[in-house]
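One protein chain omitted, others in place.
Our next item is chain A:
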Amino acid sequence: MTTDSLQVPAPERRPAAPADRVRRPVRRRLSLRPGAGRQHHAGPVAYALLIIATLASLFPLYWTMVAASSDNSRVSRTPPPFLPGPHLFENLGKAWQDAALGKAMTNSLIVAGVIALSTVLFATLAGFAFAKLRFRGRNVLLMLVIGTMMVPPQLGVVPLFMMMSDLGWGQQLPAVIFPTLVSAVGVFFMRQYLGEALPDELVEAGRVDGAHSLRIFWSIVLPVARPAMAVLFMITFVHAWNDFFWPFIALDMTNPTVPVALTQLSAGYVRDQSLIMAGALLGTLPLLAMFVVFGRQIVGGIMQGAVKG
């Protein structure tokens, strides 16, 4: 027995959690099961209102598809068409060409992918430290993290623009990747999740076995954090894909992300309304596909990360 294994766990200060807490399945936190609140069954009025809300949510997207599948004269008809027309793929192809969406899609994939990966990695590291490690200044630093959510990054665009051109990243993808490599929301989200899902005993057992912190992170924290990391990845991906203000300033039309390329559609380069809608549809499709497949998990993740109370 060496001294270091004695000084690490402090059993007096941290009473062992009851066994059921340790064994609780991790995935449950992300499920959509309703909470313990008093719940009434929804009546017909509630269903009617919900259906109206759902229609309001989905109709603009449906209509995008209708317009994208029509030709220009059909779109500008009164009354407007409510059923899809026959020109969908033709229009999608033309919009792809006119707005240079191929390049934009590749760029957006790279930007959103890199940002989401790094956000997940750094948020998990920091979230683990804030949730399970004790260190001086922890609460102050956590408050700082939350405080940074109140500082809109948009306000720094002027010097940021200068910085990027000094670094030689003018109109280059790193200019939009680097400023968003981390996210305060992500850190907070992982802290909440790991605080609940990672038993203290596991971390302490790792310490007793002589594992160093990075090793504990790799072999103990990561497996537990995986479901939350997947959700955070998707949420960050959506945000990064849709980010507009800074990419619009930092990039130009020769090397755009999807939302930047879409402004070209409205700015008179393409006058054909059905083509504009085809472009809008194309730019949204990747995320819509993600929502169809993982919508449940994304919803669960957003609710999980919410400040409750």
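Some notes on this structure:
One rule holds for everything that comes next: a residue touches a chain if its C-beta (ideal position, glycine included) is under 8 Å from a C-beta of that chain, and two chains touch if they have at least 3 such contacts; residues count from 1.
In this section, contacts and distances are computed from a predicted model.
Per its UniProt record, the hidden chain corresponds to "Sugar ABC transporter permease" from the list "NAD(P) transhydrogenase subunit beta", "MrpA C-terminal/MbhD domain-containing protein", "Sugar ABC transporter permease" or "Urea transport system ATP-binding protein". Among A:92, A:145, A:229 or A:251, only A:145 touches the chain left out of the display.
One of A:86, A:195 or A:223 touches the chain omitted from the figure, and that residue is A:195.
Only one of A:105, A:173, A:220 or A:238 touches the chain withheld from this view, namely A:238. Mapped onto chain A, contacts with the missing chain fall at residues 2-4, 8, 32, 34-42, 46-47, 49-50, 53-54, 56-58, 60-61, 63-64, 67, 75-80, 122-123, 125-126, 128-131, 133-135, 138-139, 141, 143-146, 148-163, 165, 178-182, 184, 187-188, 191-192, 195-196, 212-214, 217, 238, 241-242, 244-245, 248-249, 258-263, 265-268, 273, 276-277, 279-281, 283-284, 287-288, 290-291, 295-296, 298-299, 302-304, 306-309.
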